[in-house]
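Structure first, commentary second.
Missing here: one protein chain of the complex. Every other protein chain is in place.
What follows is subunit A.
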Amino acid sequence: MGWNGSCVHTGKKIRFCLKTEKGLWVMKHIAIGILGAATLGFMGSAASATTLDTVKAKGFIQCGVSTGLAGFSAPDDKGDWQGIDADFCRAVAAAVFGDGTKVKFTPLSAKERFTALQSGEVDILSRNTTWTINRDTALGLNFIGTTYYDGQGFMINAKKLPGVNSALQLSGAAVCVQSGTTTELNLADYFKANKMEYNPVVFEKLEEVNAAYDAGRCDVYTTDQSGLYGIRLTLGSPADHVVLPEIISKEPLGPAVRQGDDQWYHIVKWTYFALLDAEELGITKANVDEMKNSASPEIKRVLGQEADTKIGTDLGVSNDWVVNIVKAVGNYGEMFDRNVGSGSPLKIARGINALWTKGGLQYAPPIR
């Protein structure tokens, strides 16, 4: 790929050295679009190394996250990134390096995210991003699965707007929304389908939308429902705001990688499946070491304790990769509870995000 400050071989022995990483970091905040265009222009044309090799060589995974969405990816008071999306990157780092801390986070706005992944600035995009066909095809991405099943909703200030208890009463309202999202498109579709008028107030960054809504620039805030619960906590007086019952879209949120590198795609995808399988088999952060000696052949196989196992090495990681993942972040259920569920301020119920064995949609193929 010729990336990360390495030198690029281009055909006839021309060595083109770019100090890309630092230069790009500065540029990104000016215009990621120009960056992407320039990057595509200067990138070597011959793919030289796989993502796994590049990641191993630099010693960490560069993970694209949001600029701050509670429960998914937001820095805590110590500056460490917390949330499901951040933890997912830690899980991949644990699978690759055996150490969940070998991750560096890049906060990206909705508008910057795809260019950052396409151009190679990040190795994984784990940023509450909706899986759509357009993104899987025209944008050259590969979504690995749905780490959180979500749907778009509306939030209003019930104190200022008493009597509004349905999204169908919102005709004529000013609606705050983040640009460059599926949310923006669903919003237009929903109001059009219901023959209602609205006044879009569009910002590029989540913080700008939050500030505008809090200041009363708009009547309604729309984004994924999980996001609304997270954002409500950051507002001046959270108790005044209510999330309306309507869910107007399917928003399967999941991590994505670049196309063209099946090995990396499989590592990220099976990290997600391993988190689910661990929960299904009852392997937790606390009992993972005991579980290694379990009598169940399935648990032993998943944890890489089978004699002469090649499951991990075939994937391109070590055989105790699942042990490392669970030690780093726990299983999927633990990750959910800690970040958005009962153990978090958001208190979101598992709902459709429960395992298939408990009536939810989370289902993983077997590790064998």
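Here is the rule we go by: a residue touches a chain if its C-beta (ideal position, glycine included) is under 8 Å from a C-beta of that chain, and two chains touch if they have at least 3 such contacts; residues count from 1.
To be clear about the criterion, contacts and distances are computed from a predicted model.
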| item | value |
| --- | --- |
| Name of the absent chain as recorded in UniProt (options "Cell division protein FtsQ", "PTS system IIB component, Fru family (TC 4.A.2)", "Amino acid ABC transporter permease" or "Fe-S cluster assembly protein SufB") | "Amino acid ABC transporter permease" |
| Touch criterion as defined above, residue of A:Thr115, A:Asn210, A:Thr223 or A:Ser249 at the omitted chain | A:Thr115 |
| Sole residue of A:Ala215, A:Ala239 or A:Ala307 that reaches the chain not shown, by the stated touch rule | A:Ala215 |
| Hidden partner chain, touching residue among A:Ala49, A:Ala158 or A:Val202 | A:Val202 |
| Absent chain, residues of subunit A that touch it | 10, 31, 33-34, 36-37, 40-45, 47, 110-111, 114-115, 118, 134-135, 137-140, 160-161, 169-170, 172-174, 179-180, 184-185, 187-189, 192, 198-204, 208, 211-212, 215-217, 219, 258-260 |
